[in-house]
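Here the complex is missing one protein chain, while the rest keep their positions.
Labels run A, B and C following the written order; every chain starts at residue 1.
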Amino acid sequence: MRSFWSIALSTLTKDIRLEWRSKDALNAMLFFSLLVVVIFVFSFDPLAEESRHIVGGLVWVAFLFAAVVALNQTWARELRNQVLDAYRVSPAPANALFLAKAIGNFILVSLLEALMAPLFVIFYNLRVLGPAWQLIPVTLLGTWALVVNGTFFAAMSLRTRSRELMLPLLLFPVSIPAVISMVAATTSILTGDDPAHFYIVLLLTYDVVFTTACLALFETVLQAE
Amino acid sequence: MKRAFPILAVLTALLLVYAFYQALWVAPTDALQGDVYRIIYYHVPSAWTAFLLFFINFIASVQYLANARPSTARAARWIVIAIGIIGFVAPFIPQVKQQLPTGMYPSSVATTFLIITGLYFVIGKYFVDQDLDVLAVTTAEVGVVFCSIVLVTGPIWARPVWGIWWAPGDIRLTSTLVLWLIYVSYLVLRRFSDSAQTQKLAAVLAVFGALDVPLVYFSIWFFRTQHPQPVIGGGGSMDPRMLHVLLISWMAFLCFAFLVCWSRYRLEKLRREVEEAEALESLLEPAGLAGPSSAVKTPLSRGSK
Amino acid sequence: MNSIKFLYAAYIATWLIHSLYIGSLVRRYGRLRQQMKDLGRGK
Partner (left out) sequence: MTNPLTAPRGAPIIAVSNLVKQFGRFTALRGVNAEFDAGKFYVILGDNGAGKTTLLRALAGLTDPTRGEISILGKKPHEASRDLGYMAHPSLLYDEMSGMENLLYFDKLYDIAGNSRCEQAIQAVGLDAELSRPVGKYSQGMRQRMSLARAILHDPKILFLDEPFSNVDLHSAREMVGLLKGMRDAGKTILVVTHQAALLEGTADEFVWMQAGQIVDRTNHLARGHLAPGDAPAGES
């Protein structure tokens, strides 16, 4: 078991080092996230009263777009020189690679969210009426829900023709319950009118169900040839 | 075997006409909605048929993945048996019994679980590896057709009765929409990845889709309790005569779906056969055939002459 | 009561979708027959 985590850790540190070395991909994604926020601000007037009710949805849709852009890059480096073959020939377990990639994506998407969230607060001068601390579990669980399925479907769409197009087509339908929960939870916390407990529990269930499914089926997807 | 198809087709046509007659003239008019409620006789059976087809797709996909290795195949069989037993016993336990929604009797829940387990083993017996995948494609495609009908007739029914085209709070229609999206993405995945392992990837996506359904249901169910909105078709029990007509048209739809699936199944088998023969032919065509021993016969399948 | 129009619309829509799908099946079958004929001629 020790080697599982040491492989996962070394894959993660390798990815982070490579990402840090050529920061161009990261900068491009940060700029994309900024663009998404600005376009939302222009299309949904921040001063209107009802925008307070829909800002929960805006935030998560913006996060979703940024996540898809990041998730599309997950396997880009492995594809360039068929490095996956080297991994598949080695005795290293497939799930170690999957977890390393998923956690790497989680860090990357959280970084993008960390940039976008303050912008939303500024542009929409948000004041949280409900229990603000609950936003933390909602964001963490919600981001993991998108990232774990996203990494899995990114690996699956490696074998299809137009890869960048396939990922959202596979990811969005399956993520609908998670998106509903995230948006409803965020909105009820922002407006403070009803409790968000049910949605946080639902998000937790969603994460547990799909993390297990991903770990069970990733080997099949990676070795499918 | 060939003659059975036309006979069944005629029988199904008769059944459909009979159901049509029942739906429009025999069934009583609804007190509130007048005659427009008769859309239910096409809307609801299409939904039930679609859900059944998607469920068969899920079973075929699970078996296709499980059969990859004998050990997982055995494990899958034991899990299904366990689910069958638990499902059969659970509804009769008092605490579980009062959880059941009003219309549902414990016996009906128990029998459905029995049917589910039976279905798993029937499919396992009659469909082997490749055929499982062909069955999965067929049921997914025909299922999407029936699901589209549900999503078209739903709003057509809601407009005159509730003045709105789409009720996001209506749990059944919204779940059907999500299910439709999942299976359209399933079909798109099959079309986009023409590589050999499409079948495995599609089976994996089918399992993901099925895991998603209960979560969709609960997320919308809670959404509905917070913002009560009209439910299309109204809940609660129905006039027995209406229920009788509903079941008749469902039978008719099931027979129709069976015939469509059967022809789509044969079409898919033929398509794969023809493509294989074509690939074989293109391989042996080039001049490279002049090698010392062209031991390779051309086993073109019978269909090609 | 113009709501009857909606009833007919729903029924017609149902059979329209079914016939569209069956039409696509027949077209695909025709294309396959054509491919099989080419196969024979290609030898």
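The rule we apply is simple: a residue touches a chain if its C-beta (ideal position, glycine included) is under 8 Å from a C-beta of that chain, and two chains touch if they have at least 3 such contacts.
Worth saying up front: this structure is predicted, and the values here are computed from it rather than measured.
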Touching the left-out chain: which of B:Thr117, B:Thr198, B:Ser219 or B:Ser249? B:Thr198
Those residues of chain A that touch the unshown chain are 3, 6-7, 10-11, 14, 18, 21-22, 77, 80-83, 85-92, 223, 225
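Following the convention adopted for this analysis, only the chains that are shown with their structure count from here on.
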Distance between the CA centroids of chain A and chain B (whole Å) is 31
Taking each chain's mean CA coordinate, chain B and chain C are separated, in whole Å, by 19
In whole angstrom, what separates the CA-based centres of chain A and chain C? 40
Would you give the residues of chain B that are in contact with at least 2 other chains, written as numbers and ranges? none
Across the complex, what residues on chain A touch chain B? 149, 156-157, 159-162, 165-166, 169-170, 172-174, 176-178, 180-181, 184, 194, 198-199, 202, 205-206, 209-210, 213, 217, 220-221, 224-225
For a test of understanding, state which residues of chain B touch chain A in their complex under the given definition. 65, 68, 178, 181-182, 184-185, 188-189, 192-198, 200-201, 204-205, 207-209, 211-212, 215-216, 218-220, 222-223, 226
Quick check on the complex: what are the chain B residues that touch chain C? 20, 33-36, 38-39, 42-43, 46, 142, 145, 148-149, 152-153, 156-157, 159-161, 256, 260, 263-264, 267, 270-271, 274, 277-278, 281, 285, 300, 303-305
